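Presenting subunit A:
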Amino acid sequence: MQRVIEIIKEKAGKLLADGTVDRVIGWKDGEFFYDPTPAVFSAGELENLRYDSFCGANVSKYLIAETKKEGKILALLKPCDTYSFNELVKEHRVDRDKVYVLGIECRGKADINKIRDLGIKGIESIEELPGDELLVHTIYGDKTCKLNDVLLEKCLCCKSKTHVASDDLALTGEPMPEAPKDRFAMVAKLEMMTPDERFEFWRGELSRCIRCNACRNVCPACSCLKCVFDNDASGVASKANADTFEENMFHIIRAFHVAGRCTDCGECSRVCPQHIPLHLLNRKFIKDINEFYGEYQAGADTTSRGPLTDYTPDDVEPSIVMKRGGDQ
Partner candidate 1 sequence: MSIEETKKEYKPLIVAFCCNWCSYAGADLAGTSRLSYPADVKIIRVPCSCRVNPLFILRAFQRGADGVIIAGCHPGDCHYTSGNYYARRRMTLLFSMLDYLGIERARTRVEWISAAEGVKFSTTMNEFAKTIHELGENKKLEDLRCKELLK
Partner candidate 2 sequence: MPATEKELAETIRRISGVDTRKCMKCGKCSGTCPAFGEMDIHPHKFVSMVEKGEIDELMQSKSLWTCLSCFACVERCPRNVEPARLIEAVRLAVIRRQGENYLKADQIPELLDEKLPQQAITSAFRKYSK
């Protein structure tokens, strides 16, 4: 059976050759082998294109800048990336006409930390074996592990294996496994804690924040020309955490700004160097939106109104917060 990277290269090559697109956005080797980096390739550079279990990065945000340029670009989008892509199209941030979307197969992406957590030390490189198995070359010899045991958080709760935007697909035909985990389980667990326990939990998590802004920079919804936190005129500008409240404020506002627009792509948590589970903030908003205003998946289409730019006269009152689960 043909590997997906070969299908991608073949299709990309053809599209470049016939002039449909003049460049391709995908991934190339990064600093470390487990850290492939989004990159743009022109014809003739395709041999550097990489796609494997570590290509978790979502390239859709790069299309904002890319579609400002001349010509058409081929975007390699995993199913979850297509949601971000749609949301960006909806918000007029990406020019749909300048993108050729190749929806690519995804079997879930690996988290290097989870491989390390399995006790595998001195990792040098990893090879993918058929049957969703990973062959790990270490300085102590080769080890194997199951991809399913080392999935990224966002893949554990994969929202869909369907491409919601695509001009063509690159699939091997093998079924893509569905998500094994309920994505709101942790949110629900937190909700059932006492406020003091929740406060302690978040204090513990958020106080680790070093305000590196990685979450913001990677987030496809955080695509403002200038972030309010960088804008002196906004009155909330701050680059560093000067006190215990700053990171609360930053993360609440950031989550609020993307509420109703966040597709739950999970990039914020993936890139956080402090391993703060930032997706739990976004998922709280998503869970509330679903419960209060009906199921809504940002990026499922490019036309519907987001829940925060919409209303019904019979919406729940804010006092519902007083009546919900968890002790007070």
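A word on the picks: all candidates are chains of the complex that A comes from, given by their letters.
Note that contacts are C-beta pairs under 8 Å (C-beta built on N, C-alpha and C of every residue); 3 or more make two chains touch, one makes a residue touch a chain; residues count from 1.
Model, not experiment: these values are computed from the prediction.
Student: All of these sit in the same complex as subunit A, but only one touches it there. Which of 1 or 2 is it?
Tutor: 1
Student: For the complex, give me every residue of subunit A touching candidate 1.
Tutor: The contact residues of subunit A facing candidate 1 are 187, 190-191, 195-203, 228, 235-236, 242-246, 248-249, 252-253, 255-256, 259, 281, 284-285, 288-289, 292-293, 307-313, 315-322, 324, 326, 328.
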